[in-house]
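Left out: one protein chain. Kept in place: all the others.
For reference, chains read A and B in written order, and residue numbers begin at 1 within each chain.
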Amino acid sequence: MFRVDDLILSLDNVKKYFPIKSRFLKRRIGWIKAVDGISFNVFREGVMGLVGESGCGKTTLAKTIMGMHQPDEGKVIFKQGVISKIHPEEARKLRRQIQYVYQDSGASLDPWWTIERLLREPLVIHTHLSDSEMDEKVLAILEAVGMSEEHLNCYPHEFSGGQLRRLGLARILTLNPELIIFDEPTAGLDVSVQAKILELLENLKEAFRLTYIIISHNLSLIRIICHHTAVMYLGKIVEIGTTQRIFEDPKHPYTRILIDSIPEPGRDRGNQRLLLQGEPPSLENIPPGCRFQNRCPFRKERCEKEEPFLKEVAQDHMVSCHQWIHYQNQAP
Amino acid sequence: MRILDIEGLTVFYHTDQGAVEALDEVNFSIGKGEIVGLVGESGCGKSTMGKTIARVLPESTGEIVSGSISFQGEDLLKLSEKEINARVRGRAITIIPQDPFVSFNPVFTIGTQFSDILKYKLVAGNRKNGGRKNPLQKLMHPSSKELKKQIIQMLNRVQIPSPEKQMYKYPHELSGGQRQRVMIAMALAPQPSLVIADEPTTALDVTIGAQVLELLKDLTKQFQTSVLFITHDLGVAYDICDRITVMYAGQIMESAPTDSFFKNPCHPYTRGLLDSLPNPQGKIQTIQGDIPSLINPPKGCRFHPRCPRRVDECTEQRPELKELFANHIVHCFKPFL
Partner (left out) sequence: MWLTLEKFLKDTSAVIGAGVVLMLILTAIFAPYLAPYPEDVRKVHPMQRLEPPSWKHPFGTDDVGRDLLSRVIFGTRVTIIIVFSATSISMVIGVLMGIFAGYYPGWLSMAAMRIADIFLSIPQIILAIALAHALGPSIPNLILAIALTYWPLFTRIVYAETMSIKGRLFVEATLAIGAKNFRVIALHAFPNLMPSIVVRTTIGMGTVILVAAVLGFLGVGAQPPTPEWGLMVANSREYLPDAWWFATFPGMAIFVVVMAFNMFGDGLRDIIDPKLRRSSRK
C-alpha cells in the first residue's frame, strides 16, 4: 500500500537520555533513559499511532522528532534530510513543516491574546504576507476547523475544551505543515465531542494531505484512525506493525494486556481478562534483560538476562519478546 | 432494599449570568450492595448529584431548591450541617474523589492522614450515637500501636505492597494507582453504607485503572457496600456497574441493569451515545448539535433540540417515567422499543 519512496519521516535508533544529578554536587549519577533506541518509518499521508502509558517516553520522543530535544544518539530523517542535530536557526525554520498539537490546547494559547492574533502569529513569524493575505488565510483555516469569523475577537478562556482543540489545530494549520504530531487529541473530552474531533481530523487530513503521528493511550481511538501502530514501554518499542495486525493478533504480552484492559461494552463480562500486576520499574533503575519482566505473566529465565529486540514475525509486524511464539494463544 | 432514595431533587447554581439549573426534578435510588453507574457528559449534573448527596455543594452558589434524599430512614436534606458531618459524611457515606493527588494533604504522610480518619471519624461517632456495630469500636482510646495495625491491615486489603513502609510515605512519593488505592482504603475503613466514587479511574492509566476497578468491585461486593459510580466513560461503567443511569443536562434519561442497557438502549440520547463510541467496524457517528446552556434550559425534555425522534409533547412537558422491561426505565415520549 505504501511505497518506500513515500517515506516522510524515519527514525533510526534514536536515544534521548536525561542526566540524574546528585543533590549536592550536581554530578551525574545516572541516566533516565526516556527514549532508548527507537526506529520506525512514517509514510506520507499515513497515520502512525504511538501507544503507551505514562512514563513510556512517547512525549519525549515526539519532542525529539520536533526538534525541541536533541537526540543523544541516532538520527531523525525528515524528507530525506537529517534533522536531528542541525543548527537551531535551521531547526526553527523547519518548524513550519512539522507541528505538534498539545494535549491541553487551552493552555497552549496565550490568555492575553485574541484568537485573531494567535492565529496570525505563525504567519507573522515565518512569512512576509500582507495583512489582507494573512486575514484571508486565517479565515480560511478557521472555517476549515469548523469555527467562524465571529470567534476571532474572543479570548481563549471563552471557549470549551472541544473548541480549544480546534483552535489549537487551526493555529498550526496556518503554516501548511506536512507532518502533525498529536499528543492525546481526545483526552478529557466527552465521548460525543471526541467523535467530532476525530471526524475533523479525518477531514483535515484529506483536505490538506497531511501525515499524522498520534500519541494516545486510548486504544479504541488508535484502532479507528491509525494505519500503523507502535506500542511503547519504558522507552522502547515492544511491538509495531499495521494496526489491523496488532489488534487482531497481538503478540507481545504487554500489547495483549493493554487490549484486554480496554473496557468494552458488549464484551462478555464473565471471562477472565489478562490484568497487569504491579508497577513499571522506575526509569532510573532499569533491570537487565527484558524491561517488562517484573509484570509479565509469561516471564521465563531468559527474559531476566537477555534483552529482546524487534524481530519480524509476520509481514509488517515486529515484536520484541523472547516468548511470543510459545504463548500465542494462551491465557496465563 | 433501597438504601438511598432521591425524589424530585432540583439544584441550582447561582452565577453572575443567572441561575444554572443543574438538576431538574431528579428521581434516583440505589439498592443495598448495588453498584450503580451515573453516566453522562460534562455538565450533565452527575457530579452535582454526588455533591448534593454528600452535602458538599459550594455554599455561596449552590442551592437545593426542592426534593428529598432519603437515606437510612432520614431525609439528608433536612439534617443540619453539624449532624451530617457527625454522622453521615465520612462515616455512612464516603467519597472517593477523582484526583487522588489533590485530595491528599501534601505535607502529611499517608499514615498520618489515615490515622486521623480512624481516630476522629470512627471513635467519636460511635461513642455518641451508638453508631453501627463496628469491630473497631475497641479503638475508643486507640493506642498508636492499634492504629498502626489497623492501617496496615487495610492497606493490605487494597494490595499495597509492604504497607509498614508505605504508610510513612508522602502522597507525592506514591504512584497514581497507589494513591487511589489508599483512597479506597480510607473510604472503606468506616464500613460505609454508600460510597460515592467520582470518576475514580479517569486520572489513571488504562491498565492501572483496570486494576483499581477490580479492587473496588471485589471489596464492595465483599461488604455489600453500595456504590454510586460517577463516570463519563461507558466502557468503565460496563465493567463495574450492576445498573446504569444516564443523565443529560440535569435530567435522567434512562436507567437499566447493565446488560439490558447495552443490549436494548431505548432513549434516543443513549443510542446516540453508544453509537458515537469508537468501534472498529462502522464509521464515527456523532450527535448533532451541542449541549444546551443550563441557564435557560429547553422546556420539557432537555434533549429535544437534538433529538431525531422529537414530537410536540417533548417541547412542552417532561416525559414521565415508562418502565419498559424488568427494571428498565426511560423518560421519553418516543423511546425505541
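Keep this in mind: contacts are C-beta pairs under 8 Å (C-beta built on N, C-alpha and C of every residue); 3 or more make two chains touch, one makes a residue touch a chain.
What you are looking at is a predicted structure, and each value in this text was computed from that prediction instead of being measured.
**Student:** What are the shown chains that the left-out chain touches?
**Tutor:** A
**Student:** Check the options A:Arg171, A:Lys196, A:Lys236 or A:Arg291 and report the residue that touches the missing chain.
**Tutor:** A:Arg171
**Student:** Would you indicate which residue among A:Met68, A:Val82 or A:Ile325 is in contact with the undisplayed chain?
**Tutor:** Answer from the full complex: A:Met68 touches the omitted chain.
**Student:** With the full complex in mind, choose from A:Asp104, A:Asp135, A:Asp249 or A:Glu307 the residue touching the hidden chain.
**Tutor:** Considering all chains, including the one not shown, the answer is A:Asp104.
**Student:** Can you say which of A:Arg95, A:Arg165 or A:His217 touches the chain missing from this structure?
**Tutor:** Looking across A:Arg95, A:Arg165 or A:His217, the contact with the absent chain belongs to A:Arg95.
**Student:** I need the residue numbers on subunit A that touch the omitted chain, in ascending order.
**Tutor:** The missing chain touches subunit A at positions 66, 68, 92-93, 95-96, 99-100, 102, 104, 107-114, 121-122, 125-126, 150, 153-155, 157-158, 171-172, 175.
Basically, only the chains that are shown with their structure count from here on.
**Student:** Can you tell me which positions in subunit B touch subunit A when the two form their complex?
**Tutor:** Residues 41-42, 175-178, 205-211, 213-214, 232-239, 262, 272-274, 276-280, 284-287.
**Student:** Where on subunit A does subunit B make contact in their complex?
**Tutor:** Where subunit A meets subunit B, its residues are 53-54, 161, 190-196, 198-199, 202, 217-221, 223-224, 247, 257-258, 261-266, 269, 273, 275-277, 279.
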